[in-house]
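Shown next, in structure tokens, is the structure this report addresses.
Shown here: the complex without one of its protein chains, the others still in place.
Per-chain residue numbering starts at 1, and chain names A and B are given in the order in which the chains are listed.
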Amino acid sequence: MSEQGFRYLNKAAPRTEDFRLLTGYGRYLDDIEIPGALHVCFVRSPHAHARIVSIDATEALSMSGVVAVVTGRELQQWTKPLRIAPPIEGLLAVETETMPVEIARFQGDPVACVVATDRYLAEDAAERVQVEFEPLSAVTDMWQALEPGAPQVDPMVRGNLVSHQTFAHGNPQDVAGTAFRVVEATFTQQRQTHVPIETRGCAAVWDAGRHHLTFHIGTQVPHPLRTQLADRLRLNEFQVTVISPDVGGSFGQKIALYREELTVAALARHLNRPVRWREDRLENLTAAANSREDFCRTRAAVDEHGRLLSLELEMREDFGAYCFFPANYLARVVAMILTGPYRVQDYSFDVKIALSNKCGTAPMRAPMSMTSWVMDGTIDAIARELKLDPVDVRRRNLIARDELPYRTPTGEVLADITPTETFEAVLKAVDYEGFRVRQREARTLGRHLGIGFCVVVEPTTYGSRFYKAAGIPGSGHEASWIRIEPSGVVNASVGLGPSGQGYESAMATAVAEGLGVDPTSVYIHLGHTDIAPYGMGSRGARSATAGGGALYLCAQQARRKVLAIAAGWLNVADDILRLNDARVERRNGEEWLDSGVALTDVAQRAYMDPTALPDGLTPGLEFHFAYDPPAMTYSNSTHACEIEFDADTGHIRIARYVIAEDCGTLLNPTVVEGQQHGAVAMGLSGALFEQVIYDETGQNLTGSLADYLIASATDLPNLEIIPMHTPNRTTAAGIKGMAEGGVMGALGALTNAVNDALSHFGAVADRHPLSPMFLHGLIRRKL
Amino acid sequence: MKPAVFSYHRPTTLADALTLLEEYQLDAKVIAGGQSLVPMMNMRFAQPAHLIDLNALPELSGVRRSSDMLEIGAMMRHHELATDPLVRACCPLLAEAAATIGHYAIRQRGTLGGSLAHADPAAQLPLIASTLDARIEVVGSDGSREMPAAEFLISVMTTALQPEEIIRHVRFPCKRPSEGHAFELFSRRHGDFAIASCAVSVVLAGGTFAHLRIGLGGVGDVPLVLDDLAALYAGRGADASAVAELAAHAAAAIEPHEHREISVGYRRDLVKTLTQRALVRAIRRASEDF
Partner (left out) sequence: MEKKAICLNVNGTRFDVTCESRKLLSDAIREDCRLTGTHVGCEHGVCGACTVLLDGRPTRSCLTYAVQAEGTQITTIEAVAKDNRLSPLQQALHECHGLQCGFCTPGIVMTFEAHLRDNPWPTEEQVRDVLSGNMCRCTGYQNIVRAILLAAERMGEDISHV
């Protein structure tokens, strides 16, 4: 039994989904055979901004295997446009056609769709679709986009300013006016993209007899997608089934219903033939979704000891040309949680979101990724300017245990988090004092070591009360059902959409724990909307808390009925019974003894002999439960990164990377470790290598994996993880969730380590990627 | 991304291959390893009407030593160049550089001839061929001709190959007794094309330079070989100050294009560092060999 008395939770275990994935028998979208399916290929704008003057598909239509060519005009008739207009102050409404009719807004914008008997032929025909464009001026820089006279990206968004939000708590400017020092720092994060190894794709099958659409698509949100799809196609929700198969990664890219997928669905219905699409890598890198192009400036007022008195944030984000999500949605989180584990009440933010003629934005694993880099980078800037030790500055400003629960200036309540504990643990693990000695010695030999810290508070799970309080429509609940079969095995389901996080194993464990059976006797159904209950799906890091929580509570509900039936059977009170390993046990003093009744016996009675059930109990053992988690749940961690900087080449070698983490109750520690590795990897990869690059005319220069660089096995260190988990006192089973904090910590810890090394040269790296050329350039000027 | 339509030919003799090339000329492309060509074809940057596969030709394989030259067939795979005992013994600089090309799987297929014909300014094999003054034999229906690497490599992705010709073999000089060598490259990530690279071949006599060749890759349209240095530094002590001077000389000698991410200044500094590191290693090897 673990500390909290769990039998199965908090226990490392290998995953149950591995066999098929290891042997090549996984079932990803392209593996699904659909006889007679047609294949599509999109014709895309080569211009960043252009009027679509005419589209002539005559030649294409005459080619071998081509069945149809459609444009935005046909789709206007078959579908509704997307309207994003949540009632949020400072956010402008936007409406997007299914495929542009008048104007293409970025290089890669789809303007026509070719349908053919195979993809090779579709690509041949796509080359022959004659599109006449009238190029227009494009704007590709978010600062220029907000200047008067800049080209308009969206006629509904004047001046390209799609969202502007401000906030103030207390009086940060006044405080800054009288403070000992005001430290300013800037942080520029580059445009990135998700790069799941499996690109987007879908397959639509229209049943003309039943007027029903079956839509196969890898998605994180099966039910919300189905609701949107039905609405946009003007179908009833019972006319659409969404089935998500095995998904080769998503990281936030496979949430929105994009235009290509909607086009495929509409085509299947219109042509009355199955239609499928596989996005190729060029499309995925240039036309799926981008993320993270952000700028932050902080002004921190401090006393002579580096204590934070007030903080002001100015933030700008480039949202691209199209909004598939409310434009304020991603940057808002950064602004709201910026202060994180640090004590400060006088705080303000000013966040502007601009449109530009580039690919639209979708949240990418840790959409608030730069938060901790900005906050801990600000702390380090304070230390630098006041010539204080960055560890001391943190110790002075970190919220102490006895200050919890702590209400942040934006009204978030921090509770059940352990930032100081994880910070001290990491300091000890890296032997901080020892490092400084080594650093000094190394400098005498012309070697430049650096150490960086980042204290992360990760919001993982948003409950419905959060959305309500923020004035955002939407729900934070998750739904589950459990059916105990006559044989005693368990079928269960939850509304999540997996993309590699091991839900089949982890969620089975949640059921096992709540019910009292071994996890191997539980099977979790996922991704099929005829089967799964209506939940909000997977996003952020909500799956364990909301999904695991829903299943755990549902399983407890199931256990209560099982024990009530057993109590009636055994003629005892149900409070002396428990279910353990699918057997009913009764308490005898301090011991538990087998009662002779197994779960399968109870199940048989429930299904086959219901008149024998106690009064008031209905037949069968099927349960449904919807769980709305608390308004906000957090996990936390501290990251420490040790690097060596080669001043001759600008190269960074990561010598050591340590994380102390508190993720609450863990459904499966093995899965959690994998998630931490993956999150840190994505953060380090982003900080070092990745960048979507557009030139001044809006041409995307990073359309292949040889140009858009992702970290490989030789670029990443082995992570040392110190577990320091403490339960959350208000969530189901004390679960906190995790999976994005690693990105946040990596960006901060690595950058702070680099700046620690660069301090010798009086240089500061304030932007990503930390390329060798950039870093070398910084010190070259100082040499 | 699917390629455009093409006709595929798989000749089984060199003569047949050359006949096909003679017939189709610029409408044809030969495929050896395919690791550079196929991505371009799949993205439709290259759309040859005819693809002539060289993988079945026996005449292009093998490695043999002939007096003080190593003759290597054009179809020799990078992996083989890196691991073949004869190549490692006679031409260790070539083996060392080949081991750094791309990734393990790429090296199983990519070929010596393919890399030279592709002539990427940042690639390893054109640099080594230039530095060692290798002889490249090309063959067409009319006959064959041999030329030094410097003559073969004309500009970015441009060589002296005529449309009807292919590379048959490349002859590298075997290393001299007591020759030291080193290859250094710098890239963003392991396996990427070099931002800059340096190949050094040196022989010492009593601690002074008796032979010296420095080649630089990724610094211009073609590899730059600093072949005037041998004469300039003949008889000079191979010490730290000479190394520093040579590195500075190399940095000053390059004329790279301005690149969006990579400034000329950065490339010069990088060349200086890589040349320094390569010289130190090569000199140490040359000394150990005694």
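FYI, contacts are C-beta pairs under 8 Å (C-beta built on N, C-alpha and C of every residue); 3 or more make two chains touch, one makes a residue touch a chain.
Remember, predicted model here, so these are calculated numbers, not experimental data.
**Q** Considering the full assembly, with which of the depicted chains is the omitted chain in contact?
**A** A, B
**Q** Return the single residue from A:Ile197, A:Val413, A:Ala469 or A:Leu593 that touches the missing chain.
**A** A:Ile197
**Q** On chain A, where is the contact patch with the chain that was removed from view?
**A** Against the missing chain, chain A presents residues 14-15, 17-26, 28, 30-31, 33, 64, 120, 195-199, 246-249, 251, 278, 280-281, 499-502, 670-671, 673-674, 677-678, 680-682, 704-706, 710, 712-716, 718-719.
**Q** Name every residue on chain B in touch with the hidden partner chain.
**A** Where chain B meets the chain not shown: residues 1-8, 10, 31, 34-35, 38-39, 42-43, 51, 53, 55, 102-106, 108-109, 189-191.
Everything that follows uses one rule, which is that only the chains that are shown with their structure count from here on.
**Q** If you average the Cα atoms of chain A and of chain B to get two centres, how far apart are those centres in Å?
**A** The answer is 45 Å.
**Q** Can you list the chain A residues touching chain B in their complex?
**A** 119-120, 123-124, 127, 280-282, 648-651, 689, 693, 701, 704, 706, 709, 711-712, 714-715, 771-773, 776-777, 780
**Q** Please name which positions on chain B make contact with chain A in the complex.
**A** Touch list, chain B to chain A: 1-2, 4-5, 39, 43-44, 186, 188-192, 195, 260-263, 265-266, 269-270, 273.
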